[in-house]
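This is the structure I have questions about; it appears just below.
One chain of protein is taken out of this complex; the other chains stay put.
Lettered A, B and C in written order, each chain numbered from 1.
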Amino acid sequence: MENILRRVKENDVAMIVSSDHKHLFVRMQKGEEIQTHRGVLKHDDILGIPWGSELRSHLDMRFYVLEPTLRDLLLHIKRKSQIIYPKDIGYILLRLSIAPGKTVLEAGTGSGSLTLALAWCVGPEGKVISYDRRADMQNLARKNLERVGLENRVELKLRDIEEGFEETEIEALFLDLPDPEKYLGQARAALAHGAVLGMIVPTTNQVSEILRSISKYPFELIDVCEIALRFYKPVPERLRPVDRMVAHTGYLIFARAVVPFEG
Amino acid sequence: MENILRRVKENDVAMIVSSDHKHLFVRMQKGEEIQTHRGVLKHDDILGIPWGSELRSHLDMRFYVLEPTLRDLLLHIKRKSQIIYPKDIGYILLRLSIAPGKTVLEAGTGSGSLTLALAWCVGPEGKVISYDRRADMQNLARKNLERVGLENRVELKLRDIEEGFEETEIEALFLDLPDPEKYLGQARAALAHGAVLGMIVPTTNQVSEILRSISKYPFELIDVCEIALRFYKPVPERLRPVDRMVAHTGYLIFARAVVPFEG
Amino acid sequence: MENILRRVKENDVAMIVSSDHKHLFVRMQKGEEIQTHRGVLKHDDILGIPWGSELRSHLDMRFYVLEPTLRDLLLHIKRKSQIIYPKDIGYILLRLSIAPGKTVLEAGTGSGSLTLALAWCVGPEGKVISYDRRADMQNLARKNLERVGLENRVELKLRDIEEGFEETEIEALFLDLPDPEKYLGQARAALAHGAVLGMIVPTTNQVSEILRSISKYPFELIDVCEIALRFYKPVPERLRPVDRMVAHTGYLIFARAVVPFEG
Partner (left out) sequence: MENILRRVKENDVAMIVSSDHKHLFVRMQKGEEIQTHRGVLKHDDILGIPWGSELRSHLDMRFYVLEPTLRDLLLHIKRKSQIIYPKDIGYILLRLSIAPGKTVLEAGTGSGSLTLALAWCVGPEGKVISYDRRADMQNLARKNLERVGLENRVELKLRDIEEGFEETEIEALFLDLPDPEKYLGQARAALAHGAVLGMIVPTTNQVSEILRSISKYPFELIDVCEIALRFYKPVPERLRPVDRMVAHTGYLIFARAVVPFEG
């Protein structure tokens, strides 16, 4: 492996992982140091080595330097609000049929975890338009996007969607709001015929509210679901699930925008 | 909505959904007819109307014509083998950090459900290279890809990976094989330093085999998990899960290719 | 094992299990025959042999004759309504603190699956009092109890509990009704101070209704939960969950009857 293409460069965001699975996210800068619970690492010792390399701290403790995956980035976003979790985002991407080059709409932006995933998946030719009425949340989301260099794919709109979306003919729209049932008319107006609407809410009452409201608008193929993710202890001779898990993040709701028959 | 961009065109693959949620996938062709359990629909009556439109069969039964989402395509793939399900694929995409423009490796191709999802997500600039030693499976996968026009993004290699992959410096590799524990050396050789390996297997014995084997190769951050998806009946005043669900598809295993310390 | 105490006797209810796990429940009677999908078995060949014996039908197919467990009896009850399942009943018994000799109240009787389990557990010194306003359901429940010889431990009351229960000072009460939130006053009046109330309902809306209503009565320590049971294919070299499972039976709610402070 003489010709290693993938080496740690200045300004890369590196994930530094200790052997007890603690994660640190660090932007690589010449001359700086990383203080960990298991000793100090110098950026200059990391710059230029291959991704995936094992490191030793000044206490001779073991670390790895890794390029964060999309899932790593989502879990380590800076947050002021409940984020949407990878287990849910993965499924949302399939249901919304996100693809390179597409334009996707979102409200609200929140801390920007779904925004980041959407921006990742639409690629440099695509676009994410994300509404929120809180400037502080959008500033946080902007920083989270800038940290991973995806801010150019996202248009953040500081605006209450009660007045409606400015876009039409949109192929996919996701609502992550406390009261999405109030904005289903605005959502339908923004969506192209046949397009997909997705939502997430934490409580069963909200699911019922949405189901009550959505029947008044031209949406069909309504699906409600929840996703559970259970990890196992990776020990070959004593394989078993971990002791505790996340019991709930939210209920996912999907629907298709339709055109009623006018025979 | 005078200027509707998204209309059903000849050669489009349309999903025809009845009000009792039966799905048909049809390639639109002038002059043809769709025979359903609820009457006949004519292609000519569908061509040119907006996606999402409600239709009526000759028996006056209600249907919708929809562009299939990625998830719809995955569920309706023609299969000779167990496919990987959307609930798992969504999470795999995040863990493998699939992005537009990337080159991704897969073995085996099988019926091509993951192949299709990977091809979708890497976009026209990306590439999926998929190995299988069975010509019949690759022919089936090829047809599944052609059906949705993604065959140009995929290179199918009819070859046993026991001899190794022909590629190196790959950023993401997924193994969907009966015995992935035998090919972890070949996998590591194909992967770039720091890259991600993913696997799926149905039994706990296979998970243990993989965990035993993987400790002999430079892989770290090994994760084992399973994903459950539960649907709800979308009735606002009687919200409750459906009666039955899929209990198991497979165990997912992820690892990072590392470079051991040679201090 | 010369002195085998436990042999099949006339009038015993036997569970006849084929090697493909089909179950038949048969009351043993001299001279009769059992017609199965795998041939005929004669009662006279079974009477007097030890429980657990392997049998062969006239087609030389393999069967076992087993004394049904409480769980077997619950699953094979004759039903006109949704029954409560063993996975839920087991936990209900612990939460209601059912013990030999206790008197327990239930409404409604339904097909009598919980009635049967309660009668089993309170023993010959205990008593189950079960209300229902439908004579047909109570007749069915009576037959289900008689089939297993537990009818003497149960008092079936054909009566609407809107008028209240006739009992007071009851230690445990279970409501399996479409609208338990309407009878919480009656429930509190029947319960001894400190006693346990349990309920099961299928929908989240009913859970919310109960939680709204119960706050108006002296109940505390309110718990809502659901139980999932997943089976595995018992194959040592290919251990994995079965393909499909029950996704939902009902939500369980428990509370303690308290005496508010009157300082």
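Following the convention adopted for this analysis, contacts are C-beta pairs under 8 Å (C-beta built on N, C-alpha and C of every residue); 3 or more make two chains touch, one makes a residue touch a chain.
Since the structure is predicted, the reported quantities are computational estimates derived from the model, not experimental observations.
Of the candidate positions C:Thr36, C:Asn144 or C:Thr204, contact with the hidden chain is made by C:Thr204. Those residues of chain C that touch the chain absent from the view are 1, 4-6, 17, 21, 49-56, 62, 64-67, 69-71, 74, 86-87, 89-101, 117, 120-126, 168-169, 171, 192-196, 204, 207-209, 211-212, 215, 220-237, 239, 251, 253, 256-261, 263.
Within chain A, the residues in touch with the undisplayed chain are 202-205, 230-231, 237-248. In the full complex, chain B touches the omitted chain through residues 204-205, 207-208.
Basically, only the chains that are shown with their structure count from here on.
Chain A maps onto chain C through a rotation of 180°, based on Cα atoms and reported in steps of 5. Averaged C-alpha coordinates put the centre of chain A at 46 Å from the centre of chain C. Those residues of chain B in touch with two or more other chains are numbered 204, 230-231, 237, 239.
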